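Structure, as structure tokens:
A single protein chain has been omitted from the complex, and every remaining protein chain is retained in its original position.
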């Protein structure tokens, strides 16, 4: 079965309705190893909104990417993995809990068919829905979270329990993430309460701030992440505010002083030995991205690296 | 009591934290005739979002306006009306019904104190909340709606009853708007169903499409509006997509082919004999507005004209 | 066969990879009456470029449109016409003549299958390729051209015969347009040579400048256009610079002082009795369009009106 | 002497450092009838700034214009008038009075050499400096001012007498404008004081608001303007905020509700019998203009029409 | 006395007129330790302008910041310091010297009341005015200047002594800065004259170029700065062009090749033992900042770090 992307040496990248990396649209899930799925919800966004337009913005920029990954032995990702673009989950804007339900349903359709769901957000609350779906198939998951914020607060405005600021507390409470195998990397910036970081530790997560990550070293960080997950079924979530706003201006809650795109990619490219059963890239708000759309390009590149990680582990 | 705005011949408009037209912040409601209130909710937005940033964008551009209205006998609006900026209603993003509840509460605080609430949105669902609050004080209201869409659909995604597409059906159902004294002006563009326009008529509204308005004539339209309201307590709601997208690119659901800003202002300036007990300007999404921020400027101008209408009626 | 668009009351418009008006992608041409085809070439652009991104920008904004046209007796366009989105012609950027060849081939595939090709450009040179394809099926065509420039110059830089400035001279020379049944509407602005307008007359076109159109009256203009085409197989080409730059800033060669979007739409909606066998909307360069993307929205609306014209004529 | 612009059918408009309409740079004033001069000062701007970048922005967009004007009998402006681009006056940003002195000096160099100075601003205070220079040569001038604001206030912040809000009071006081032959057209919008409009009348100007202009009719307005100037040496100043912000978003103090670009151009094209000895286009702030740069294009078109008026009068 | 900011876990950050970090507006200076004051002057700007809109742009983005600083022992800045937003100094645009006088007066009102003034600019000439005000209270000051340019030129256009290019020469001449305790950090880029850097040394400043700073090491640089100030009353001025334009595109005179935001924040967070009696962040021109407004966010973060330094020193 041919699931190769359109060849950009033959047909210009601007030709055709853009799917992720110019992959075909998914038709038969039973034929797939992994699928891109857009999760265009921003109902959980506490500040900037517009991430509902994130999936299509990432698709548009992903046409610039090519199938072979030189950082993983020149693997041709789409020779190794049968991939497709599964379109978007239909969400219910303005109704956060219904959004989560719809996303869970769409992701479960993939996961339960043996397809690794690769989500493109969407505010970070979408990850809770993905975790629910994937954990239903794989049991409590190891979580690898790249993020400048912990997103483990208990409640937000009007004591609401579901928002982009709470998913990784909920996930522990719901037993869909096992914090003992989970790690948060990249926290930084000013805090609401002194407990902003300790609350993650109290939940059982391992936590590395941006500064701690640099002290440890990027390659060592990659190794530490793999060790933490210990071979368990793992979900990797990448909040685009992990990098500095210069590299990702188009995010919901930018936090000054982060790593560069090169540093972030070095980290992802150094990941090995992770049993990834799901992943996402979140919080891209293209309206804040400027005409160059560099946030969407980086987001697409991050997702391509996660696919390459998956391909590479499968190829072993 | 002095409630005059900062004088822009003395202090440059860019100095100071911008309130609406440089009015003072409200402190004592009992001293006020009217108050600007920001209603920064976009949880009801079915397509583009970002109207949560509308109120402050309108405030920023409103500093360009001056207190005297030459279209209503050189009335000094703020000599006649005691006005202030009452800040924003605290909303709960992602929870449409809670947003409506918070807005109703904030608007009721004004209306019940005898202060005419002048809302700046926010997506158009906010108007339902305002109508609830104002009708609690004044009884079923006459509604004057300037809009390119009827917003009288029954349900939206997942059969949700509350969204920017449904408020003026709900308002009739809730008996807070009396359609027999109400009118919708400016409908245009393609339709979901053939019933998109008749559904408003079926509810009892009088309806003028954009084309019908031009056939009638702008001054005649103003007169017809006043006649329809028949002196009843009236709420005027102005959806910025009433005008053509060239004049208001920064809206949620732009509809090509509308009147110009000049035509819209002529219409507002010709309104007379309306017993306005509340009003709003809605659907400004500043991220879509371009660097000139002309949508916010026009929105501020529309609100200034509504204040002048109120001042002028009070001055009679 | 179901070729209805996705219902935007059920699934938000931002969900899914955007096709034109959320139509399905074309699979079987024999089942279609009309098809949208992107013609993403800007190799003929003498000044601003970027129209290669026009088709997808128009698709993205076309999701705001709805299937029923109230200006033509509430016709449901997609009940009447079986439509689909046929994707894009693969072009060869930087090689104008090869671009024209590729476009001709893609359009001929539609036209020869009895499908009315509805092109979205792309610079105006694409229309020559479309005319070649459609004339191969229907013989010399009547041309209705809405444009602020005649595009009947003989040569451009380095005596090149193919460019966005020359297609409608070439079309007469190639006998694929019959100027005796053809008309150019909307010319205006300063001239290179005094012959800029007379050269069209010399070729046999009827010509109305913007001023002449307003003197005649918009409804009369529509009637005059229909009369000129005299029931012949007609191609309608709409260069977005027909309207004023305020309504279409995102074009290749904006010309100040044009009609409004409302005036342009009134004209299109008044067209009757035209035997349209092909059409296009051209010269949209989304990079120049501002965040509101009003040029793309208007371009999509123009195309929707052309589809409604077709549906309406077929329904008779 | 060849002073023809670069031919845009031969060399693409984007080639070369852009001068106004691709004219040569001025070298010998004695060979010229008229010269474009940039007046890049925004030290008089009370609100938005950035008009210092106006002249080069207008030059960049003016490359789209062509030498022949079909609205004045197909006159080739540059066959009739020997024109050049005289570069910019060197200003002293942050020192309003020195800016005026520098501008006066630069304009006087042209005017005293018999060259009609055609200024591109710059905030509106530059016109005072131009009037000083031109009146030194021609005596008190008739002034034709297209503007949404009168700019006849007495003082601004800290009682400063020189700013973009005061030039046309100063000009009367300095006897360089004779108000009995002068006219202000286009005033509109809210007022600081009830005297905002009467202050112009008190100074002796004739004043037409935007509404009054439309009541009179555009052609009649053009005739009235010519009558008012009565053949006297006349300076025409065009503040870009004369038109609606949709047509000129990139201005210093946009005022909602103005005429369209087409209406403004109709008015300019109808002007006849004016003895123009100087002119300018002012208040273009390109940072507020959006990527389409339509304000600069319109500003360039306005200047081209003023040049055509001059050529046309000279050709008689 | 409660001077705590609005809690962004309770009320969304987009609600309410934005003050710096959502602090209350200052009412009683005697109750304050420090106050934010906007200094919206760009009359000293030699190239790009628009910094008059800097203070409100910084306020808008500062709502993203939280009160607790994890880089200084989790200090709650607003528990330690009583802070408020003191609004803006009323300036006189176009009159550089009057601007400086107005700013001096406004800053002196704070400084003389024992309140540490924390200025948000505004072009860099504002710092001269601040230094005059603060030195009147504390005597000649130690100056810590983060900047890619020395701003110690003698004169600018037309031999003007006051501009954004001259304040730190004037400050030495006026004996309000003691260069023996002062240091400039971050100089880089091409030079007007070979004396551009030596002129600072000749005045007595210690100077570190960007390259020298990296050679020394960031922590060592912080230590060297503290040593240089030697406990004297110190003013810290941070020109946003200190960082690379990728991290701060919205500045007046960007200089390619600077440190990253992370490096700049590391430096500020490492500062200890400084007796800060005033500070500012300058040269933010939001019009050049792109939709993500990352320059304003970084500027707000820099100011928050300076407040944390102050809180931390006070807490000792």
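General remarks:
Going in written order, the chains are labelled A, B, C, D and E, and every chain counts its residues from 1.
Basically, a contact is a pair of C-beta atoms (placed from the backbone, for glycine too) under 8 Å apart; a residue touches a chain by one contact, two chains touch by 3 or more.
Since this is a predicted model, take the numbers as computed values, not measurements.
Across the whole complex, the hidden chain's contacts among the shown chains comprise A, C, D, E. In the complete assembly, the contact with the undisplayed chain comes from C:49, out of C:49, C:69 or C:295.
Per the touch definition above, the residue from D:85, D:178, D:196 or D:283 contacting the chain not shown is D:85. Of the candidate positions C:6, C:163, C:234 or C:282, contact with the hidden chain is made by C:163.
Of the listed residues A:67, A:140, A:179 or A:278, the one in contact with the hidden chain in the full complex is A:67. Panel shows subunit A; residues 7-14, 63-70, 74, 76, 244, 246-247, 260-262, 265-266, 290-294, 297-298, 301, 304 of it touch the chain omitted from the view. Across the interface with the omitted chain, subunit E contributes residues 46-47, 153, 155-157, 165, 189-194, 196-197, 209-210, 244-246, 249-251, 253-260, 287-290.
With the whole complex as reference, residues 10-12, 14-19, 25, 38, 40, 52-53, 56, 59-60, 85, 87-91, 93, 287, 291 of subunit D touch the missing chain.
Everything that follows uses one rule, which is that only the chains that are shown with their structure count from here on.
The chain pair with more C-beta contacts between its two chains, of B-D and A-B, is B-D. Two copies of one sequence, subunit A and subunit E, touch each other mainly through non-matching residues, since under half of the numbers at the interface are common to both. Relative to subunit D, the most remote chain by averaged C-alpha coordinates is A.
Centres computed as Cα averages put subunit A at a distance of 40 Å from subunit B. If each chain is reduced to the centroid of its CA atoms, subunit C and subunit D end up 37 Å from each other.
Multi-chain contact residues, meaning those touching two or more other chains, occur in subunit B at positions 10-12, 14, 46, 52, 90-91, 93, 157, 244, 246, 260, 287-288, 290-291. Taken chain by chain, the contacts fit none of the simple shapes, being neither an open path, a ring, a star, nor a full set of pairwise contacts.
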